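All protein chains of the complex are present and in place, except for one that has been dropped.
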Amino acid sequence: MLQMLFKASKSYYAWLAFLLCVIAVCGIAYLDQLFNGLGITGMSKDVSWGLYISQFTYFVGVAASAVMLVLPAYFHHYKKFKRMIIFGEFMAVAAVVMCALFIVVDLGQPQRMLNVMLYPTPNSVMFYDMIVLCGYLGLNIVIGWVTLEAEFRDAEPPKWVKPLIYISIIWAFSIHTVTAFLYAGVPGRHYWLTAIMAARFLASAFCSGPAILLLLIFAVRRLTGFDPGKDAVKTLSIIIVYAMCVNVFFYLCELFTSFYSNIPGHMEPIRFLFEGHGGHLAWVSYWMWAAVIMAIGSLIILIPPRWRNSRLLPFALIMLVAASWIDKGLGLLIGGFTPNMFEAVTPYMPTFKEVMVALGVYAVGALVLSLLWKIALSVKKISGHFSDQPE
Amino acid sequence: MKDSRRRFLKLAGISAFALIGGLGASGAQAQIAPGKYIPRPGGLKAKRWAMVIDTRRFASAEDYAPCIEACDRAHNIPHIPTDQNVKWIWTDTYDHVFPDDMNNHLNTSVRSRPYMLLCNHCDNPPCVRVCPTQATYKMPNGIVAMDYHRCIGCRFCMAGCPYGARSFNFVDPRKYLPDPYPNKEFPTRMIGVVEKCNFCVERLADGKMPACVEASNGKIAFGDLEDPNSSVRQALANNFSIRRKPSLGTQPGVYYLI
Partner (left out) sequence: MYNAKGVIIGIIVFVIIFASPFWLSWIGTDYTKTGVVLPQGEKQCVEDTEFMRANHMRLLDEWRDQALREENRAYVSHLSGKTFVISLQNTCMKCHNNYASFCEKCHVANSVYPYCWTCHILPEGK
């Protein structure tokens, strides 16, 4: 099926070339980091994780969200998702690739990365994270490719993929649970030490991941005419609304426990995120309040069916993705490290080079996604699953 | 043709499996050296090393300076003038060292004194629990040690340590060390690894007390917590002592006399 990549429009190749340029330029920033150390980032002794790990966390969620298409289709035989599933699976592949790269760029000694496998350490959550992410990547590549190839050959997928699909559904939950356990198991970081961390992660993943998928599908629809089907979009947006409601509810639960218990350690990270420090708002506070407004705004549009199914949907989804990204991609890490272990504030802000490296990883993800989705779209076209009206 | 391809794939799979198995087995192979390994003769030994700092005898940060300097010299610790600094021993205020004790009306002398901070060498060290490569590990004598060769620089241990005792080499530490290096008998570190206080494990093996203890003029006791006659047990039996963040269950090995 790789031959599909050789029959594409000029603008597609221009897009790929653009991504490669971005990767090359950002690669220079990474080389700087590799030779001169993570000193080029905004991280410090007290804020020892930053943008890289937060992006890793966010994209584990995006990867896990493919299950929101696969589960209804295979556990509940919801046929209307079948046309879109492959895009979810391939998006999961791109997301896991990004996760792996975000971990690699965060390592001080990436050359020694394989030590995690050479000295397997079952008491470390990182060890399990490595296993579940590698497994999930493999599962999605195999399942995606084999089912797409079957569609290409106009045949039924081989029987052995079925069990793999069921495993992948459970596995999707595991990747984000284990990622939450990276945080929820360390003593002394109040903002992370919460039993609903894994549940919060899953809720935020299951609203933001499908929202990103839908937005990308809308873009593809405009570019290529591929139609996911009206009912599929409708159902997926309902899933997104429920997940977002649960996500917001869980965050409110955190606020209740922290503030009603009145335990300073639990309140301080949240107060820092929203109120800043010493009477001044922190830069992240503006983002957090923007997230609150966008979360409410997205729910206002998404909850009434008439607005949800209108032209407002993409705007609501953009707000939802932005809000969940700020919550998980900025607030989670900054709140975890502020106040620091001495109940003091060490400010953290990503540096320009740090953002460049992160953008480079984004570009790699976009490249992987562009290649895989191009193959999938070509196959859909050939097999006549491109839109509701068969050609 | 198709059949033979399947056979080939099966064979390749089995060989790969055997190869991995073989590699795994070779990891557990017997000793390479023909000689014998023994503990260093004349080294100091304990069942559980612990430290007791008599904070009553340290009135100001200058009183701690000799201890900190001795440590910095012994371990080639750089002074980096940013918050990406490397610290093994340093001082801070009571509020920062014991943040759980939110007493607004603490007596003046306790509140105004600086306190020395270092790795607590916990009984239940979270850093060891989270390290994915066993680069940091706990030894039977209670010391939480590090193997810088194995550290991949993931900094999970820094997120895990509730005492902020760990530092990461964000930049090349050698750029911030005097030439020649203060201690030619001890290595420096390299870019991209985490480091922390090691309770002077290399000096104990040589029969010497830790550098800060030696420089403290008896104001810091160091000894075996399991031995009722040791200096640390005596100091703890006769004085009021506290530890940092005891509610986390890490069981620190560093005690503060108040």
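Residue numbering begins at 1 within each chain, and the chains themselves are lettered A and B in the order written.
By our rule, contacts are C-beta pairs under 8 Å (C-beta built on N, C-alpha and C of every residue); 3 or more make two chains touch, one makes a residue touch a chain.
A quick note: this is a predicted structure, and the numbers were derived from the prediction, not measured.
The chain we do not see here touches B in the full complex. Looking at B:110, B:205 or B:242, the residue that reaches the missing chain in the full complex is B:205. Listed for subunit B, the residues touching the missing chain in the whole complex are 31-41, 43, 137, 139-141, 145, 147-149, 181, 184-191, 205.
By definition in this document, only the chains that are shown with their structure count from here on.
For the pair subunit A and subunit B, the distance between mean C-alpha positions equals 36 Å.
Contact residues on subunit B toward subunit A in their complex (touch as defined above): 27, 82-87, 92, 95-97, 99, 102, 126, 128-135, 150-156, 158-164, 166-172, 191-194, 245, 248-250.
If you check the complex, the residues on subunit A that touch subunit B are 36-39, 41, 43-46, 48-49, 103, 106-110, 112-113, 115-116, 118-119, 121, 123-127, 130, 182-183, 185-189, 264, 336-337, 340-344, 346.
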